[in-house]
Every structure is written in structure tokens, then in C-alpha cells.
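Other chains of the complex are left out, but the ones given are in their true place.
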Amino acid sequence: MIKVGIVGGTGYTGVELLRLLAQHPEVSLTAITSRAEAGGAVADMFPSLRGRVELRFSDPAAAPLGDCDLVFFATPNGVAMRQTAELLQAGVRVIDLAADFRIKDIPLWEKWYGMTHAAPELVAEAVYGLPEINRQQIRGARLVANPGCYPTAVQLGFLPLIEAGCVAPDQLIADAKSGVSGAGRKAETHILYAEAADNFKAYGVAGHRHLPEIRQGLSAITGAPVGLTFVPHLTPIIRGIHATLYARITRELDYQALFEKRFAAEPFVDVLPAGSHPETRSVRAANFCRIAVHRPQGGDVLVVLSVIDNLVKGAAGQAIQNMNLMFGLDECLGLSQVPVLP
Amino acid sequence: MIKVGIVGGTGYTGVELLRLLAQHPEVSLTAITSRAEAGGAVADMFPSLRGRVELRFSDPAAAPLGDCDLVFFATPNGVAMRQTAELLQAGVRVIDLAADFRIKDIPLWEKWYGMTHAAPELVAEAVYGLPEINRQQIRGARLVANPGCYPTAVQLGFLPLIEAGCVAPDQLIADAKSGVSGAGRKAETHILYAEAADNFKAYGVAGHRHLPEIRQGLSAITGAPVGLTFVPHLTPIIRGIHATLYARITRELDYQALFEKRFAAEPFVDVLPAGSHPETRSVRAANFCRIAVHRPQGGDVLVVLSVIDNLVKGAAGQAIQNMNLMFGLDECLGLSQVPVLP
Amino acid sequence: MIKVGIVGGTGYTGVELLRLLAQHPEVSLTAITSRAEAGGAVADMFPSLRGRVELRFSDPAAAPLGDCDLVFFATPNGVAMRQTAELLQAGVRVIDLAADFRIKDIPLWEKWYGMTHAAPELVAEAVYGLPEINRQQIRGARLVANPGCYPTAVQLGFLPLIEAGCVAPDQLIADAKSGVSGAGRKAETHILYAEAADNFKAYGVAGHRHLPEIRQGLSAITGAPVGLTFVPHLTPIIRGIHATLYARITRELDYQALFEKRFAAEPFVDVLPAGSHPETRSVRAANFCRIAVHRPQGGDVLVVLSVIDNLVKGAAGQAIQNMNLMFGLDECLGLSQVPVLP
């Protein structure tokens, strides 16, 4: 059994980790921290976990994280970078679900995240935890930077095209829509029910933190900077990301076959039949990315539709997938939930 | 492995049975019928099942239901009563998720359901599949009438009070609210998104088919007719029933203790701490009923709050719980999903 | 033109006042205060008002409220009671949309609202602004206590029955459901989209502040204390209250005729035909209360269904109705919006 700790257990990625880990046969939940809720039972805060999670929240200072085999950080940006070095030295492996270790270019990270990085040397060591690209490196990693939700959906959708070099890498467009849980479980006015329900809007058009992360990932494949316009939107669903991707064709291929071949061996990426329109609910509460590729009107633009559950393949599920790889388990262990529809 | 067939697999109870049975370790899905979709792959209609359910829909006439150990009817009312006798004769056990075998009083059934009953003799044999009341009879049953969604939530909420005889049985009120999936997957105008979203209403105040079912269940406990006012409402959620129950106190007791004791051994009924307000999402996609009991202002009215997922404990999950009992399996087998929150 | 000021313009009742007053032909919006937003344009915060409301938020200390003919308080409880006396002395009339002047029994108010009342003498003077009961007194009032949203829906629904003395006044039950805007525009976790969407729950079963307000109103009619069980619920709609009211019959009457006659002259109360089920959307964004009365199964319980838009007839619309009365205008002026459906 892997002894697992969670730092920051009161947000949505935290409770989603708990939901999934409670069903994982090789995990022993050992500690979960929350300064505000220390001493309280996790199941009092999240009654959905009654009878399934017996833990209480620990104060971060007192939590037995050093006894864990693995610690997940489900914290705001800037927390993991201060605590990871000590854990690694104690032999604990770490998966950060925030952004602290995602961007290799430290000044770029500091510009987008508005703070000084506390552990640049660990950024160099950290492995970007997108198994469909980095499976081998993840297996050996002490420290994994779990990808952002938008970056997961967008990179998986563009991946076959960029690898094949069949689209213009300087004219990519990602029009992405996220459910409201992506904004976290924070008391902020703009994500109140009466603000976000029956409403649709774009946000962050001038620049979103996931832009440099996506660019880094796609550029690593081409070996040259990519040009990407990324527009995120807020849609009134609880969970789910739908990325609509546009790329200009530069080389004729059987694009459907390209996608099917690229992901044939991937347990959590499902290429739909030609002509399909994946729905976010088709992956609700499950660790899948479903993708369809279209060439509207036979023109020179490809449209890729890519959906994930932002809390699962876009966060907690992918983190557990990475954990399975790091500990030599079946990559799918504990991740066999069937999507909840309707 | 239990060979299972499903008649009527294209509605919400059908696809929910598929979701849950696909995760059940002792079930082999053998046949699923749909006249309209015969020949089509189940996963083409419900992409959430891609990779998990390989079956195709069969024409009802051609489906190998006689080879099954158990057949679930997830059909409209009036279908199972015509096909069950033949299956039972072939040694196949049957669980009907519709209402054909729920009401013992045939003329009463015919009045509420507006048709002549085709198999009154089977109604006499059928066991009402509420395990918290009829566990023993279910174990030996050939034919189980799976309870309605409202009746499950309402009966479980009133049960301890009626059994203890501490409330007036002639003045019960059940104010119940259902998610829209309870109306089924039928192309009807009033349950369109643009009609049901951002809207709340009562319906069927003059009389709802679940009223006689609830009355029958509660009367069986007291041994005398109960007086119940039942008002169902439609609330814009996908899944979930919230029953708010009112009963006039006739005898002083520790009501919290009464509920806790009554359900202490029940794996799927969870009595919340005093003062709690169960949310429908705390049971979303899982086979639980969560209950809280209140005595507002120390007055003479008890208020019981009872929540279920109408598609799980109110339909498919309870049906599988019944299946487990009928086949001597652990009652909880395949039903350990953690509720999906948020 | 009536010069109108609004204290506390950034909440939902504030913006709703602005929406309605901007369409009122006899109102000149003179001042709107917000400490946090002082100096900012109202339409920058609420783009829906662009081109229709040119005002900027004023600091409360500097706002020219003394120059107004009428000031609306759309503030949290406890604000109006500190500022009203000075305004009244300056000849300004006041309508408080919060609870400061609703409860005549000061100790009772202080118990439920958890603070010492700052102006008990004004409570005595204040007129409870439910025009269907107090129209004449409102006409002459300097100070109106605008009713709560639940109390409006519940009192209007019970009113004919209580006045007629045909139900048991000690066994009333009000099962009420509110949209999430009723909780206000406050940054609180439990009303986040991802918490409140696709979820239904009761709250405040032990006691809600609107309980004494409703009791006071109904008791004033009977001349004796009424016994009321009041259970509020949160339903995932933006606007709307649906009250389902239960009363035990003590005297036979034609209840449909009773309701129709009682409200025949009321411009904003609409009694639906027998057998109807009013929907909250049938009053969305408009100043109506729609009511239906049922006697299920011919039994001894009456069920009254009463719906309002909590922000209109339950708050801002009713306040403007009161304003019209206070200033001798046509009661319906500026309140002719047709409900928005779908």
C-alpha cells in the first residue's frame, strides 16, 4: 500500500483526489492538511465521503507528511515550491497539482504568476506529468508537475498534428470553455451561482496563465516556438472542459487515421469516429480525454474537439495516473470509473 | 457470473443499469433490447460507455433473454407484465424497474395506471424490492418489483416513525422534489432544457401514481390505512430527490436515536448528525439514502429530510442491490461508487 | 419627478431597483451609495445598465440623500435603523428593503437578528409594506418596512384562508423553495455555482428569520398566535420563490372562489384556474404573485401554491409598488414588465 498525504484538502482538486483515492486498492490515505479545518473530520465537510474517508484534517505543521510515500499538493500556486525540497530529502515523492513546477523558464513563470520562485532547481528536476508525452520520465520521477486543465485538453488535441508537422505551427487557435469548478472553491463573487448560471462569457483574453504552459508543451514537440491564440471561456457547467482547436493545414494526410494511430495505445485518450461531437458529460467524473477531428467543408482548416473533466483528467485523475506510473502500478488502477451520464 | 439481460436499454434507468453493471464483478452483460435501436452499438448511443460496454442492442423478439439468469425491465409501465411469465417459466428471474408489480390491489393499480393488468397472479407473487423492509423475501424471490423513486425516499424517511408509532399516521405530508431525469428520456416539451431550467414548479398535486405505492408501503407497517398528502415538484437538477416529510408527534422519543438505531445495520441508509441538512449532491451517482430528522422550534411537528439519487437508490442501484440479494452475493457488491461532488 | 436615492446599490436588490427605476416615468435617480465602489460608474459594475443608468456610486457619507424625496435602503440588516431617523427629520421618506423595521416586537427582533435595535421608536411608526393587506397605511407612511421574500409568498398564499377562518391556524406548514439570488450577492462558498448548481437542499430548518415575520403577519389577521412550521430550501434557479402551503380544513367553502374574490381587485396577485401549477418562471422579472389552490384527493388538507420573483414582488418591485402608493401615483406605474419566458 502506498501511504499518501494530501496538502490542501478543502478545494475541489483535494476532494476529488479523496473521491478517487478512496476507491484505489493500493492507497492508504495517511494525512490530509488544512489550516482552517484542522481537527475536523473530512466527511463533516464533504458528506459525500461519509463512510468512505475516516481521516481528519491535520494542521499543516503537525501533519505526518514525512511518513508518506507520496504527497499530493492540491494547494494554491506558490505553496508546493516552499515545501517540496524538504519532502524530497525525506524520501517522499511529490505530485504538485498547482503550477509551481510546470514552466521551465523561471523568469517567464515569475512574470505570469507574479511571484519569485522559491525553488528553481526543483523546476529543472520536475517532470511534466502528461503521460501521453512523458510516460517514461514520469516512471522515474521524484517530482511531477501535474498539467493544468486547459493545457491537458489543448495539448492532447493538437499533439498528433504538431508531431506530424501537418499544420502551420504559428497560427494555432484554441477556443476553450471551462466549467465553473475550474475556478476553484473560493468565495469570490464572479463565480456565485446567481452570477455564473444562465450566463456565458470569455475571460482573460489578454492573457491567461495556461498560455505559456501550452506553448512550452507544443514548442517542445516542434523544437521551435509556436504561435497560439488562446481564449478561455466560462460556461455554466460544474465539471468539464471543451477545447475547440483550429489549425491551418500545410500537408495532406488522413487526419482521422493520424489521431487513431497516435492514441491507439493510450488507455485514457479516446478518438471518436469521424464526424463525432464529443460532449463534456461523456467524460464526467472519469479519467478520459475524448477527441474528434473535423475538416469542415473540405477547407484548409482542421477543427479538433477535445473534452475532459477538468477535475479528473485535468487534475486529480491525471495525478493518480502519474502516481500509478511512479510506483510501478498498472496505469489504470483505481481509475476505472464509468462516466456519469446523465 | 450472473448472465444479465436488460429489456429497454435506451432510457435513463437503462443506461444507469449499464453504468453500474459494467463495474460489477459478478455480472456478464448478455443482452440489451431496443426495438428502435436494434443492431446499433450501445456505446454509439451513449459514448460514456465506450470501451466499457461492447454490446449491441437486440430486437426484443430476437434477444436471447431466455439464456439469462436475470432480466431487468427498464421499460415503460405495462411492458413487463406481458413478458414476465414466460421468462419465469424459463427459469429466468426478473426485476421490474417500472410499476407493473408494485401495487398489490389490482383495481387500484388499474385505476392509477389506466390499463388492465395482464398478469394479476404475478403481482401476488412479486416481492416489493425495498431491502430495508423486505430483505428476507427478496432473497428468495423470483420476481421483484423495484420501488419507485419518490416511494423509496419517502418510505425510508417515514419508516422509523411509523414503526415506532410515535406520529399521527393520518396526517402525514410529503413535499418531494425531483430532478428532471425522473421524468425519463422522452421527447416531451415540458422537460426541455429551455422549459425546465431556471424554473421550479409543483405538478400532479391532484394525484400522482406514487401516492398509492407509498400509502401501501406505510399502511403495511401500521396495519391500517395512512393519511398522506403527497406533493411532487420538479427542480432543475439532473439527478436527485429531496423529500421533506412532516409528521405530527403523538409520543415523545429521542427521534435522532430512533433513526440511528433503525438504520444502524443498513449499508445504504445514512442517518446524518442532528441538525444536518442533506444535499442531493451528497448522494449523486451513488446508492445511498441520507436522512436527517428535525424538530423545529421544539414544536409538535417532526421534519424529516431524505435524499437519494433517483436513478441509483431510486432505480438502477436499488435494482442491483436486489439482484445481489437474490443471487446470494454481498449486498454491496458493485455498488461502492463514491458520490460525485462537486 | 420623485428624486430617489438608493443606499447600498451593489447587491441584487440594489441592481434590481435600478433596473426597474430606470424604466419608471416619474422617478429621477439622484444618488446611489456604495462605500467600496465610490466614484465608479454603476454601469461599469453592471453592464446591463449601460446607456440606461448614468449615475456613479457615491460614498455614503457624501451622498446627497437629504435632497431626495425617497430613499431605498438595499443594505444588510442593521444599517437602515441607524440612518433613517435623520432622513425622516429632513423630510425624506424611507423604504427599507432589509428587516430592520419588519418585526414590531423588539426583543423578538433582537433575538432573531442578533443585535440591539438602534431605533425602536421607528419600528412602532413603520408600516409593513404588503399592499394587499396594508394599502391604506402605506399611502400615508413616512417609513415602510418592505416585506421579506418568503413572507410575501407565504402570507399572500395563506391570506384568504386565514381571513376566512376556514383552516386550523395552529397547524400551518410552509415548505418554501428559493432561488439562489435570495442569498444575496455575497462572496460565500455555499452559494458558489459549483456548490449550488445541480443540487437541492433544505436549510435553516431549526429556525429562519422569516418565521417570526410570517407569524406576526398571520397572527395579526387572526388576532391570535398561529402555529407555523416553515422549512426553506435552496433550489438551483437564479430568481424565484415557490411556496407550497399546507393547511388543515376546518370549514367547508368554495376555496377557489374564496381566492378569486379576495384578490379580484389586486393588480399584482393572480389566482390561477383550478387545477393549475404556477411556475416560478411565469413571474420571472415581473411584479406578480401567482397562486393556485388545491384539495388533493378531496381530503382535509388544502395545498396552496404561491410563486413570486424574490427580487421583484419579493423585494424591489414591491418596494416600487409601495413608493407608488406613498406618492399618490398609479400603483402599477413602472411595473408593467411582462415576465420573461423562457
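Note that the chains take the letters A, B and C in the order they are written out, and that residue 1 is the start of every chain.
Everything that follows uses one rule, which is that a contact is a pair of C-beta atoms (placed from the backbone, for glycine too) under 8 Å apart; a residue touches a chain by one contact, two chains touch by 3 or more.
In this text the structure is predicted, and so the values were computed from the model without any measurement.
A.B. asks: Hey, this file places 3 copies; any idea how many the whole complex holds?
C.D. replies: 4
Criterion: only the chains that are shown with their structure count from here on.
A.B. asks: Report the chain closest to the protein's overall CA mean, measuring from each chain's own CA mean.
C.D. replies: Checking distances from each chain centre to the full centroid gives B.
A.B. asks: Round to the nearest whole Å and give the separation of the Cα centres of chain A and chain B.
C.D. replies: Here the centre of chain B sits 36 Å away from the centre of chain A.
A.B. asks: Please compute the C-alpha centroid of chain B, do the same for chain C, then give the distance between them in whole Å.
C.D. replies: 39
A.B. asks: Residues of chain A touching 2+ other chains?
C.D. replies: Within chain A, the residues that touch at least two other chains are 12, 181, 185, 197-198, 238.
A.B. asks: Over in the complex, which chain A residues touch chain C? Could you list them?
C.D. replies: Going by the criterion above, the answer is residues 12, 179-181, 183, 185-189, 191-198, 236, 238.
A.B. asks: Hey, which residues of chain C end up touching chain B in the complex?
C.D. replies: 171, 173, 175, 177, 179, 194-195, 198-203, 205-207, 211, 227, 229-231, 233, 235-240, 242, 244, 246, 248, 275, 277-281, 284, 294, 296-297, 299, 301, 303, 305, 307, 342
A.B. asks: Which positions of chain B touch chain A when the two form their complex?
C.D. replies: It comes out as residues 12, 15, 19, 22-23, 46-52, 181, 185, 197-198, 238-239, 270, 272, 276, 278-279, 281-286, 290, 311, 336-342.
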